[in-house]
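One protein chain is absent from this view; the other protein chains keep their places.
For reference, chains read A and B in written order, and residue numbers begin at 1 within each chain.
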Amino acid sequence: MRIPPSITQKIAKISLTLACASAVAALVFVIGFVLVGGLKHVTWAFLTEPILDMGRAGGILPAIVGTILMVFVAIGIAAPLGIASAIYLAEYTQEGKVTQTIRFGINCLAGVPSIIFGLFGFILFVVMLGFGWSIISGGLSLAAMVLPTIIRTAEEAMRAVPRNYRDVAASLGATRWQVVTRAVLPYALPGVLTGVILGIGRSIEETAVVIFTAGSAVQMPRSLFDSARTMSVHFYILAREGISNDNAYATAAVLICTILVINITAYTMMHRLMRGRRAA
Amino acid sequence: MNRISMKALAVFVSCGFVFAALASNGCSRASANSITLAGSTAFQPFAEKLAERYGETHKDVQINVQGGGSAVGIQSALSGAAQIGMADLLELPPEAAALKSTVVARDGIAIVVNPVNSIKALTIDQARDVFSGKVANWKDLGGSDSPIHVISREEGSGTRRSFDKLVLVGAKLAPSALFQNSTGTVRQAVASDPTAIGYVSIGLVNDKVKALTYNGVPANDTNVKNGSYPLARPIFLLTKGEPSPQTKAFLDYMLSDEAQKTLEKEGLIAAK
Partner (left out) sequence: MDRFISKLLFIAACSSIAILALIALFIFKEGVPIIIRSGLGHFLFGRIWSPLEGQFGILPFIIGSLWVTAGALILGVPLGVACAVFLAEFAPARLAAVLKPAIELLAGIPSVVYGFLGVMWLAPIIRVHLGGPGLSILAASCVLAIMILPTIVGVSIDAIHAVPRSYKEGSLALGATEWQTAWRVILPAARSGILAGVILGMGRAVGETMAVIMISGNATQIPHSILDSVRTLTANIAIEMGYAVGDHREALFATGIVLFFFIMALNTVALRVARRRF
């Protein structure tokens, strides 16, 4: 028996809608669960007080500071390095053996599981270079982890810049570097920033790498060579050790709000930049 | 050179400098006023507590407490990554011979089950049989007809090694055992599974889990202290060579009456 196409069309449409609805439901469930459980415990004091009694009392200020510093170090290193790599790949060279090798390296690096970055950072930065469990070790390891994301996104953005932008700039006598900085980069900026923001997001959510390389000290870090925990690590420890479910939820709520804000800002910023360009 | 390119170049170069400066700074390891403790996750929360107290009166000293495990405690004390190593082992391994060890406290190990479990006590043999998987159903112990989920610490943990020696005595842990990598997570796992059994520090027992009497003796501090409850192990603080004045001061603090009282209140057994 053949089912008429109009019926299969209907069945398909309904089941696809259901599939998509369940994915969205998962999203709503995860975010809702955390926000409902956590937001009621988030107070100003929670955001500004030190971690007391292993996290059972007090706030999460050191974890917030730790997160910011670690992300700062990671992005401060990965962004210039990544954007420079992308400029080289997109603007300064022809496809060939060299770029193929570099691209292979980037792709492999992108696939390396975070736990391996953790092992690597532990051996190289913590033990061999003697940085100890510290923000700097954590930041460097995170930088290695987010580098491929930044390179790929930035390169893609630069490749999307129309050929004639470069040609016009070059015909006006601009050097290659001037072409890059004045014609290509401004146009590619939204894409490049997306990559950087993706990198920030990944650094914030990462747990394994940070525990292995930055330790999990609860004190407020005084220098980049002090150990610190990020909010993700703090949440992990609170939730897993059953120290305080309320504070775990609250930390997760702060964490998710941060990520929501970053994503939404990034998205609207990208949107505005694109629209502005189309209008110009 | 135009303005933007100069700026971009300046950013690159300064990043390079910052990186180089940080890298060279790293060898001279940060603030001289910081003490790092690393090791036993069983003692870590207590050490954090003491560090917090100590910090209230010694604002100039930064004390970092890291977990890692007893093995890491020994390793990092040997390598100098930590000034003080922490280890909870029945006896220290031979490589720790080069270190000066001080017993800071003793810690009892309680066998815990979910509060809804009707079982209240285990004999020495029963405990061994349960954890080695020989007895796999609660009904064989007089409980409900449900499989026993054994939850253990992972291989290498100080608590695990002590438990293996004290309870399993040569028998092997049940192959189906689940593993959690800290005593807190074992407690959490037991608290959420009505048919689970595990073991945690006596200090960590709370209303979410139920401690069983072992060989007829309830698991509590008094019984550990008077020696009638046998499941306990010492917690060592390890230092290499002559400690710095700051380290020495903190060590002395940890052994002081005040700190020992704090430890007792938190559920450990004072060393003295």
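In this section, a residue touches a chain if its C-beta (ideal position, glycine included) is under 8 Å from a C-beta of that chain, and two chains touch if they have at least 3 such contacts.
Predicted model, so just to flag it, every value in this text is computed and none were measured.
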Among B:Asp125, B:Glu154 or B:Glu258, the residue in touch with the chain that has been omitted: B:Glu154
On chain A, residues whose C-beta touches the chain left out of the figure: 5-6, 8-9, 12-13, 15-17, 19-20, 22-24, 26-27, 30-31, 33-34, 80-81, 84-85, 87-89, 92-93, 101-102, 104-120, 123-124, 144, 147-148, 151, 175-177, 201, 204-208, 212, 232, 235-236, 239-240, 248, 252, 255-256, 259-260, 262-263, 267
Those residues of chain B which, in the complete complex, touch the missing chain: 1, 9, 12, 41, 67-72, 74-75, 95, 149, 154-158, 161, 175-181, 189, 192-193, 196
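Here is the rule we use: only the chains that are shown with their structure count from here on.
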Centre-to-centre distance between chain B and chain A (centres being mean Cα positions), rounded to whole Å: 32
Complex contact set, residues of chain A against chain B: 52-54, 76-77, 80-81, 84, 126-127, 129-134, 136, 177-178, 181-182, 185, 215-219, 222-227, 240-243
Interface residues, chain B side, partner chain A - complex: 2, 4-5, 8, 11-12, 15, 18-19, 22-23, 25-27, 29-31, 34, 36, 38, 45, 48-49, 51-52, 55, 62-67, 79, 81, 182, 184-185, 187-188, 191, 208
